[in-house]
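Sharing a structure with you now.
Now for subunit A:
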Amino acid sequence: MSAVAARGAPPALLEIDALSVAYDGMRALQDVSLRAEAGTIVALIGANGAGKTSLLRAISGLVRAQAGTIRFDGDDITRMPAHRIVKRGIAHVPEGRRVFASATVSDNLLLGAYVDRDSAHRTARLESAFAAFPILRERLEQRASTLSGGEQQMLAIARGTMSGPRLLMLDEPSLGIAPLLIPQIYACIRGIAAGGTTVLLVEQNVHAALGAADTAYVLQTGRVVLHGAARDLIGDPLVQEAFLGISAV
Partner candidate 1 sequence: MNAATSSGTAALLEVRGLSKRFGSLRALDGVDLDVAEGSLTGLIGPNGAGKSTAFSCIAGADKPTAGSVRFRGREIAGLAYHRVAALGIGRTYQIVQTFADMTVLEAVTTAALLRHPHLRDAVAYAQDVLAFAGLADKRYRLGRALTIADKKRLEVARALATDPSLLLLDEVMAGLTPSECHDAVGLLRRIIARGITVLMVEHVMEVLMPIADHIVVIAAGKTIFTGAASEAVRDPRVIEAYLGSPLEHREIAEHKP
Partner candidate 2 sequence: MHVRRLGALIVTALVAAAVSGPAATRAADAPEIVIGSVLPLTGALAQTGAGLRTAQQLAADLVNGHVSYPLPMVGKTGLPHLGHARIRLVFADSQGKPDQARAAAEQLITQEHAVALIGTYASSTTATASQVAERAGIPFLNPDSSAPGLTARGLKWFFRTTPHDGTFAENFYQFLGDLKKSKNIAVKRVAVVGEDGLFGTGAGDAEEAGAKKYGYDVATRVSYPATTTEVNAEVQRVKTSSPDVIFQASYVPDALLFMRGYKQQGVNVKAIFAQDAGFVDPNFLKAIGADAEGVFTREVFSMDIKYRNQAVPLIDQLFRQRSDGAKPLDGNTARDFMGVLVLADAIDRAGSTKPDAIRDALMKTNIPGKLTLMPWSRIHFDATGQNDGGAGIIEQLQDGKYETVWPFDVAVRPVVWPMPAWKH
């Protein structure tokens, strides 16, 4: 049941081995191992405070690992400064979206492409972002603060794709979004993965997450308690308990 990275298996795009993280007097992650193969969608699920966000923050370099290693495309990025990790090809769409509220939609998107200034790349990525979220094209010159919550979420995801990452990490992309829009966002996430980008997804909406993901990891109080193919996990009572506590009813 424990998630041990399969030794001897071919190297995955992202390989995390025995990662431990602590901050603010709190042990956030303990001995976490995880693999994400190129082009797949990996879901991280678990209750609030289980350590999902901490894991993403550790990968993107926002918090320092106390022990363990994070390897991306074969290279050790455990102690790399956050801004250089982005250059390596990892984009992180953080919890709470954190769009640049007073900047325009267009500026937000261009900031997403900060590490890649090739204008042809930018144009192409802009086009695919608009294809995924047509509303953004209409809102291009509006300040991000004037967007609705759902639009801000779309902007955040689109911004994450603008650097052309090989790994896109999404922290609760369905948060605060009208249910009607969720399928649209997930369709887009699948589209991104289909384009060859690996997606690491933290999600509270278990059905949405497991429906979209290839593999999934269940976290509880900083540890991986379960992992496997997403399809297999959907019906697992442990998942319901770990995350919802509703199965008991």
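Basically, a contact is a pair of C-beta atoms (placed from the backbone, for glycine too) under 8 Å apart; a residue touches a chain by one contact, two chains touch by 3 or more; residues count from 1.
On the choice of candidates, all candidates are chains of the complex that A comes from, given by their letters.
All values derive from a computational prediction rather than experimental measurement.
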(request) Any copy counts here: identify which of 1 or 2 touches subunit A within this complex. (result) 1
(message) Taking the touch rule as given, give the residues of subunit A at its contact with candidate 1 in the complex, in rising order.
(response) 24-26, 47-50, 128, 131-132, 145-149, 172, 174-176, 178-179, 182-184, 186-188, 190-191, 204-208, 211-212, 221, 244-246, 248-249
